[in-house]
Structure formats: structure tokens, C-alpha cells
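Can you keep this structure in mind? I'll have questions shortly.
For this depiction, one protein chain was excluded, whereas all remaining protein chains were kept in their positions.
Let's turn to chain A:
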Amino acid sequence: MAVLLVAEISKGALNRDATAKAMRAVRDLGPVTLLCAGATPEAAAEAARIDGAARVLLAEGTQYAHQMAEPLAALIAVLAGEFEHVAAPATSVAKNALPRVAGLLDVMVIPDVLKVVDAETFERPIYAGNAIQTVRSRDAVKLMTIRTTGFDAAGEGEAAPIETVADLADPGLAAWLTDAVTESDRLELTSASRVVSGGRGMASKENFALVEGLADSLSAAVGASRAAVDAGYAPNDWQVGQTGKVVAPDLYVAVGISGAIQHLAGMKDSKVIVAINKDEEAPIFQVADYGLVGDLFELVPELTGALR
């Protein structure tokens, strides 16, 4: 009943938060082997100390450096044979690669697992989180991505042994060109304990500075609704929702966001939700614990000032 957990690696470094949350979700299923593909030896060493890791496999080949789906899926598919479960945190890397692994192995993928009921039964959201489906897998290998918001990160444990795995040949189907990564000192959206998001009500890219100012006063990450991203007010990687990022911070502040179903899907599991909107009928108030009805261009600077 062994588990292969694919660690989230970015530019060689470990995304410990996402990986350790996924570890918490799967470690009761059996001894967990962590795969660190395209990672540095330092990142593998950090992964080895996540409580629950029984061993770490390090694949250092350059073909894994950008987490391209074709070489990564080929590697996971080769390794999968000795495991009953193969899992990864539900990041854009895993959503790209794991269904490809499923296609290679001729098994289904179970995306966005919210809860592990038993070794073959899992809960997952459908219809943008408007329904929760419990599925039982009949496949020999249970392949799944873990929605990390439902799990606390596993702590530090004894360092597990690290083994190097042989690289496979790059299938040469695709090539990485560039990453246009939004450089910022801001907290990472999915792991921040506070998030401030802006919506269409911000009315311009320049006005988004108000959202950022409020986020600064709260030490929060910055998010956005799809409408704000579509309108060019905010970059795509800030998008919270059904098809963007799913967050569940201690505090979520929605500014000028009406609360479309697809946005609620990405944040309604936050512990405390605050909504600031001029429309008192906005659906966001149906999920908000605290609401302020009024002009955000007055309320947000006032709130920012009060918090400083």
C-alpha cells in the first residue's frame, strides 16, 4: 500500500507548503515516497525532512527543469508500477502532468481530492464546488491531485533517505521557451494566511494599488476576480476561482467583487470573509461574515489607515 507523492518543484526549489499539505492528505495510506523531479539536491534534502516521507527519489535531469508534462509524466508512469497511490498537490504543474500519466497508464485521474475516505474512496468538488462527489476507484493505481486548502502542512520529521533515479530520455515533443513570472515580494496566494482580492469594482489597473495597500497593512497576499483579470487590472496568476487558484486563508477580504459562483468556488472555505461592495444585493454578502456596503474608494483607504 505504498504511496508516490510528486513534490511541487519550481526552478529547482521545493514548494514546501503545497507538498507538505499533500503529504498530510496521503501519509495515512502507506509509506510515502517523495519524487523530486528537476530539483536541486538541497530541495530534495528539504523534502526528505517532511514528516511522513519514507524515502525521496531525486531526478536531476535537465528535461525536468521546467516541469514539462511529457518528460515528467513519462518518469512518473515508469515509477508508478510499485505504488498503489500516486498523488500530487493540485498545482498547475500537476494538473498538466498527472492526467497525462493517467492516459499512459490507462487509469482515471481523481482531481482535487478534498478528503481521503479510505484507500479507494475520495471526495472531490464538482460544478465549481456546488456539489461534493464521493468516488470509489476501481483502478489498480489511484492517481490523484490533492486540493491543499483542506489540509494542514505536515511538520518536520527525521530525514528520509534520498536515492537518485535514472533519467529517462526526453521524448522531445515540446520545448520550454520562457517564463513570464510576476516578480514580487508578495506572499504566495495559496499559502498566505490572509488574502485581499479586488474585482471589477476597482475600475482600473491603477486603482488596484488600493487593494495592494490594504494587503500590505494586513501582511496579506493579493488576489483578483476573473472579471478583474479579464479587464487587465491584475495578472492572471492572481485569479481566485473555479479555474484559477483555490484559497482558504484565515481572513479573506473581497473588495469590489460581486461574488460570481466561479469566484466563490475559489474562496468560500476561508475562515473569515469580509466583503466591501457598493451593491448591498451582491451575492458576495451571502457568504461574507462581515460586510461593508459603500464606496470602496472611501472605505478601503480608511480601513488601510485604521490597520496601520
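Throughout what follows, contacts are C-beta pairs under 8 Å (C-beta built on N, C-alpha and C of every residue); 3 or more make two chains touch, one makes a residue touch a chain; residues count from 1.
Going forward, contacts and distances are computed from a predicted model.
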item: Choices "Electron transfer flavoprotein subunit beta", "3-oxoacyl-[acyl-carrier-protein] synthase, KASII", "Transketolase family protein" or "Cation/acetate symporter" - which one is the UniProt name of the chain not shown; value: "Electron transfer flavoprotein subunit beta"
item: Residue among A:T62, A:S92 or A:T164 that touches the chain left out of view; value: A:S92
item: Touching the absent chain when the full complex is considered, from A:A25, A:L58 or A:V101; value: A:V101
item: Contacts of chain A with the absent chain, listed as residue ranges; value: 10, 66, 68-70, 73, 91-93, 95-104, 106-112, 121, 125-139, 171-182, 190, 194, 218, 226, 229-230, 235-237, 242-243, 245, 250-251, 261, 268, 271-274, 280, 285-293, 299, 302-303, 306-307
